[in-house]
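A single protein chain has been removed from this complex, and every other one stays in its place.
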Amino acid sequence: MTRVRIWFALAGLALLVGLWMALTAPADALQGVWFRLFYVHVSSMWFGMLAFLVTAFASIAWLVRKTPKWDRLASASVESGVLFTGIGLVVGMIWGKAVWGVAWDWEDPRLASTAVMFFVYLGYLALRGAVSDPQAKARRSAVLGAIAAVQVPLVYFSVNLFRTLHQTQTVRPDGMTMSPEMRPAFFVNLLAFTLLYVALVQARIFVARAEEARGTTELAAGDAVVPPRLDEVHDV
Amino acid sequence: MRLAAVQPLVALARVGVTRDGNALLDDVVLDIAPGEVVGVSGPNGSGKTTLLRLIATLIRPDRGTGHVLGARLATPGAFGVRHRIGLVGHEPALVPELTIFENLDHIARLGGLDRDRVMPVLEIVGLAGAARRRIRAASRGMQRRVEIAHMLLRNPDLLLLDEAASGLDADAAGLIEAITTRVTANGGAVVTVSHDPSHLQGCTRVLSISAGRLVSA
Partner (left out) sequence: MSTMRQAREVARIDLVVEGRVGETIRVIVPFAVAALLVLPLAQGPNLALLRQVGPAVFWTLGLLFGMQIALRQSANDTDARRDLYALAGVDPAARFLGRTASGTVLLTVFLAVLFVAILALYDTPLTGAAVPALAMSVVLFAYGLAALATLAGEVSSGLRNRGALASLIVAPLSLPLVMGAAQTAAGIGRDAGILSWSLLLLATDIALTVVGVAVAGPLEEART
């Protein structure tokens, strides 16, 4: 638990610094101050997708090794991924409304594919919630987690396939499209979201381990149940 | 004690129940006096549960007449005596997502029972330490104890037990015996049904049922 607290403390500090840098970085020439939402939006979407890739890796690892730690990692990463993707979508809609005049552009394949991906992983969480047996839960989730990740590269490269309102990738093999004055704020926020992702996953795994331990203790020991007081039945 | 002078708690006169063309109970004659513990044994599908639910006023007879706790079955008066009847059914009547304590508290609130007695009753049945465990995480034996705790809360005049002893450990089985004694000592009666005759050894009278017909054992 101490380790989790340390991660959260580091993430909190980095987020504060990132927020300050985002607010003090130069405004965009065209979009003005609304561009500052970029620092949250891009970081959230990146870590959303990264989280789902981690889930895919952990799901395949579980299918091969069948050890609980991979299932814990897979489900913890999906929860973070859904959170980050949700934040990214909401921030993106606010940004879009301010800059494009509409919160959602149906002609943009990046938006549509991201929304579909978001709902698929919501379905992953619902699936886990519907199964009580740990082995069955892990197996079904692992299959879905491995398959669903095919969406991630589709989402990421969708901006390259069509010319739409959506901005293309910021970081490309031939360099960054961002002006140098904005890059420090971008990288600090990226670091902050990295720390936040690690902290959230660690915390979730910690909770999952604690829940498993409590369940095992209860089933094995049965300390909570004692012999009844038969002589008091008449007096109650 | 001269039973003939005492008003029976249950009086069934040639009662029959038919559903979907099937005779679930046929020509049942049964009087149960205060203080009696009546056991009914029979194979699966013989009508044991139907008989219990009839006595609990949860089923209307299609033929014959029946009186339970002075009220005639299939009349509005039968609803008025329900609160004096306790049924521990074949399936647990508990909310799986609630804790053991919450289930009893919920029943107490609905029935206007004393909620302050919930924890003392759980202590008596040996579940006070598990009060915060959800029902779906509780074993069958624990769920049975919760149902018995419910009966202790309700203090019924007529206690109906459907396969209550099956799957119980010796401690919990002792609870059933204790509550049976309590009900009869207070002038009530108990009807217990089971497919296993060994679960009916403490009864004052044992009957058997087959294809909806009741006979003396």
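We call the chains A and B, going by the order they appear; numbering starts again at 1 in every chain.
Criterion: a contact is a pair of C-beta atoms (placed from the backbone, for glycine too) under 8 Å apart; a residue touches a chain by one contact, two chains touch by 3 or more.
All values derive from a computational prediction rather than experimental measurement.
Here one chain is not drawn; of B:L12, B:I107, B:L168 or B:V190, the residue touching it is B:I107.
When the missing chain is restored to the complex, the residue among A:A112, A:V131 or A:V207 that touches it is A:A112. Taking the complete complex into account, residues 53, 56-60, 74, 82-83, 85-87, 89-93, 95, 97-98, 102, 106-107, 109-112 of subunit B touch the chain not shown.
Mapped onto subunit A, the interface with the missing chain covers residues 93, 102-107, 112, 115-116, 119, 122-123, 125-126, 129-130.
In this text, only the chains that are shown with their structure count from here on.
Within the complex formed with subunit B, the residues of subunit A that make contact are 132, 215, 218, 223-230, 232-234, 236. Residues of subunit B that touch subunit A in their complex: 117, 120-121, 123-130, 133, 136-137, 142, 145, 152, 171-172, 174-175, 177-179, 181-182, 185.
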